[in-house]
Structure formats: C-alpha cells, structure tokens
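Only a single protein chain was left out; the remaining protein chains are all shown in position.
Right, chain A next:
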Amino acid sequence: MLYREAGDFKTSYRDDSQTFPLKLDRLGYYAALAVAFLVVPFVITDYWANSVLVPFLIYAIAALGLNILTGYAGQVSLGSGGFMAVGAYAAYKLATAFPEISILIHVLLAGGITAMVGVLFGLPSLRIKGFYLAVATLAAQFFLVWLFNKVPWFYNHSASGQITVPERSFLGWIITGPQTSASAKYLVCLCFAVLLAWVARNLTRGTMGRTWMAIRDMDIAAEIIGVNPLTAKMTAFAVSSFFIGVAGALLFTVYLGAAEASETFGINKSFLVLFMVIIGGLGSIFGSFAGAAFLVLLPVFLKNVLVGSLGWPTDLAAHLELMIVGALIVFFLIVEPHGLAQLWRVTKEKLRLWPFPH
C-alpha cells in the first residue's frame, strides 16, 4: 500500500531510465545520503568509525570493484588482496615522493596504477576461463605480495619493512595519520564510496556494462554479435582494479595508517572481498554494499555476543566465526545464489502488494 508505483507517471525516456524510477525509492536514497553526510559525521565516535563505518565503506569500494569484474564481466578473480596492496604501496610511494600534492589525488592515482597492473594480469583472461583464470589470478596475489616484501624500494628501505602513512591534511583537516578525527576518516571514505558507486552504476548500465554482461553470459556468442572481447575484458579488469586499488589505498592511508604486504593484503583479503560479492549478490551495486556491511558487521556482532555477553575466549569466537561465514556462503549459494540484493528485490516486490496477498 505504502510502497507502490501507481501514480508515478513517466513522460520521457529520460525519466524512465533513471537509477531509481520510483519516487519513494528516490526519496529514500536522498534521505540516506542526507543522513550519511549531514548527521553521521557529527555523532560518530571512534569506535563506530574504526570498527564499523570506515571498514564498511572501504570494503564496499573493493566489493564494487570485484563485482564489476566477477558479477558483471564474469571473470573470477582471487587476486583482490594483491591489487589492494598495489593501491596501498602506490599511494605510499606517491605520498612520500610528492608531498606537496594532495593525498586525495594520490589515492586516485594509486587507483590508476592498480588499473594498469590489473590489465597486465588480466591479459591471460583472453585465453583462459572460469576457474583456470581464478587460479591464474592467484599468481597476481602471491607475486605482488612477495614483490612488496622483497624489494626495499617499495617500502622506502624502512627497517621494519612496514609502510607508514605520513600526516596529510585537506582544506585544513587532517585526513591521514594518527591525529585524524573519526568524522574526517569517515567523510573521506564516504565521498570516495558515493562517487565510485555513482560511477559504477552508470558504467554498468551503459554500453560498457552491456558488453561486459554479454561477455559474462556467453563470450563466444558475444564475440559473434560484435563485442570485442579484448576491449571488454581489459576495460573490466582496468575499472575493477581501479576500484580495488582505491580501496587498498584508502585502507592503508585513512584506515590503518600502517601496513605490511603479507599481513594486510594476504590471500584471506582476496577471499573476504569475494565473499562480500557472493553474499551481497553478483552483478548488483546495492549488493556490494550489502555484502560489505554484512561481513564487516558479522565479526563485530559475534564478538559482542560471544565474547562480550557470554564471556567466551576470543579464539573460540574466531573459530566459530570461520564456521559461520563458511556455512553462510554455502547457505547463500544453495538458497539464494543472487545474494542479499535478490532478497531485497523480493522484499520490495512483496511490499508493493502488502497488505494484500495478490
């Protein structure tokens, strides 16, 4: 009754093809943005920023990137951790080499560098497919992490082998380093997330997104009807790696402040991002956010319940968390292969008719 499309008339194609065709959806979206930009920064605490909101936004960007590659273009990648490392190390090298340029530009440039590396490792996708490719991307993961560990140039010959972010500010606000306030961290990540989600949404519903989806659904058929697999796959790898690189750069500069390749960007990171995409929903922008929120919140929730309320030891909670995440992956693949995004779609469908059954 409340949520319906009756009376929402469209008089032009432009109206009909907008991102949120329903007025109620549109209003909800603007309201969410307004709360995120105007309310949250003033009430945010360090705990909420560091354990929930900032990691959520950063992983949402990474999940968006992987979703473009895996969900839209159908190329499974297990190299996200390695590409995030490229973003982080590129941002570090740029920030220390050109301190006079704003670090926000460095983050974007780091994304660009990651895009180039991504294209390089994406080249084999023209020959190999499916899980052969998934395994091939493992080469990127292990090689890149090894490279950042072994070549001292990447971490400026620091004794610990770690990279540590220098303190930088933007318009008088400190946005990196230990002095950063919770709201500054949050706002930087929020701006990137909203901007990149907007880019992703418009790329995936345009020509480029359609060629990606054609390649995903059947690459040979797509090639026959005139989609160039080289450009489609390479653009998918480039755009996806750009997103993942930005996420890696933000993870290092804004969120963690210090990083070490094999610990911060190990194979588990790759799986984490992949799981976000699966649980959230392959081929869905909303799903990327939902999956990231789910997998960021789940450990926090479990920790609060098991360790906080029941008083269990932390290692026990960690093992249970592994089991629950694993079981949820299997559960989602069996019950709803299209993830949380599909659940949301079904709920909306139900809401349209509510309270009537038909």
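Everything below uses one rule, namely that a residue touches a chain if its C-beta (ideal position, glycine included) is under 8 Å from a C-beta of that chain, and two chains touch if they have at least 3 such contacts; residues count from 1.
What we mean here is this: contacts and distances are computed from a predicted model.
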| item | value |
| --- | --- |
| Protein name as given in UniProt for the chain not displayed, "Amino acid/amide ABC transporter membrane protein 1, HAAT family", "Extracellular solute-binding protein", "Sarcosine oxidase subunit beta" or "TIGR00153 family protein" | "Amino acid/amide ABC transporter membrane protein 1, HAAT family" |
| Which of A:Y3, A:W48, A:F170 or A:W312 contacts the chain that the document leaves out | A:W312 |
| Candidate in contact with the missing chain, chosen from A:M218, A:A258 or A:V305 | A:M218 |
| Hidden-chain contact residue, picked from the options A:Y3, A:W48 or A:F142 | A:F142 |
| Given A:A6, A:L38 or A:V330, the one touching the chain that is not displayed | A:V330 |
| Chain A, residues in touch with the chain not shown (by the definition above) | 76, 123-124, 127-132, 134-136, 138-139, 141-143, 145-146, 149-151, 218, 220-221, 224, 267, 271, 274-275, 278, 310, 312-313, 315-316, 319-330, 333-334, 337 |
